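Sharing a structure, written as structure tokens. Questions coming.
As you look at this complex, bear in mind that one protein chain is not there, while each of the others sits in place.
Our next item is chain A:
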């Protein structure tokens, strides 16, 4: 270290000198021959630039504009962005809303849409108590293991069982965040977006319903959420949009039950990493203190 800082000044000076020399040499050499060539050089550079610009424009002319073969109706109306609180990075699910949403799912959606990947136990401590969930699971019958005669009997459900298939199964666009693009906004818009009547001239196939948010605007599922179709146990007015909001948040929980913990872990990571960074800065200052405060004196001898 000491040797390098001592030798720095002379080497720099040498470098500057040699650079100056070499540039002077090249410019004088070029100056002798260049009298006849600047025009061609300029022309070549100009042509190259023109060719580059031209090829870029040609590419844009050929491929630049993307072709949209779909009409807006086929594409479907893009959902409006709603200010979901649980989607903020420092917010959790509203667990009262989850509880209401599960009630909406059970009373409205569950007759057609399955939720078979979710066991009863996963609700415990999230939106229901152990006893509530045990009672809910016991309302359903499950197959037992074959008994000594090889017969399968029925038993009441346990917490470890999964929510049973509805009699009429359809594939839910759930989990909403992983499903169609638009996530929560899409499902909320779809559920609340059935207009009173289709706009003039719109063709709605028989047995289909008009919904602007569904691609093609014709959807087999009719409107299911009407004001007061569910009676909330916490007294919240069960309007269409309130139920839709709750059930969408619930479906988001079903898709990402780890979200609350994930965000908590994120803040933990931030706390740890900022702490470690602060320590590393102090340690660096401590370790470098003797080097930074050192004074180097060069004295010529003799």
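Keep this in mind: contacts are C-beta pairs under 8 Å (C-beta built on N, C-alpha and C of every residue); 3 or more make two chains touch, one makes a residue touch a chain; residues count from 1.
As a convention for this text, contacts and distances are computed from a predicted model.
Between the names "serine C-palmitoyltransferase", "Cytochrome b-c1 complex subunit 6, mitochondrial", "Ras-like protein Rab-5A, variant" or "Defective in cullin neddylation protein", the one given in UniProt for the chain missing from this structure view is "Cytochrome b-c1 complex subunit 6, mitochondrial".
Across the entire complex, the residue among A:150, A:201 or A:290 in touch with the chain not shown is A:201. Of the candidate positions A:80, A:116 or A:280, contact with the hidden chain is made by A:80. Taking the complete complex into account, residues 71-73, 77-78, 80-83, 90-91, 96-97, 124-125, 129-132, 189, 192-193, 195, 199-203, 212, 217, 227-228, 236-242, 245, 264, 267-268, 271 of chain A touch the chain not shown.
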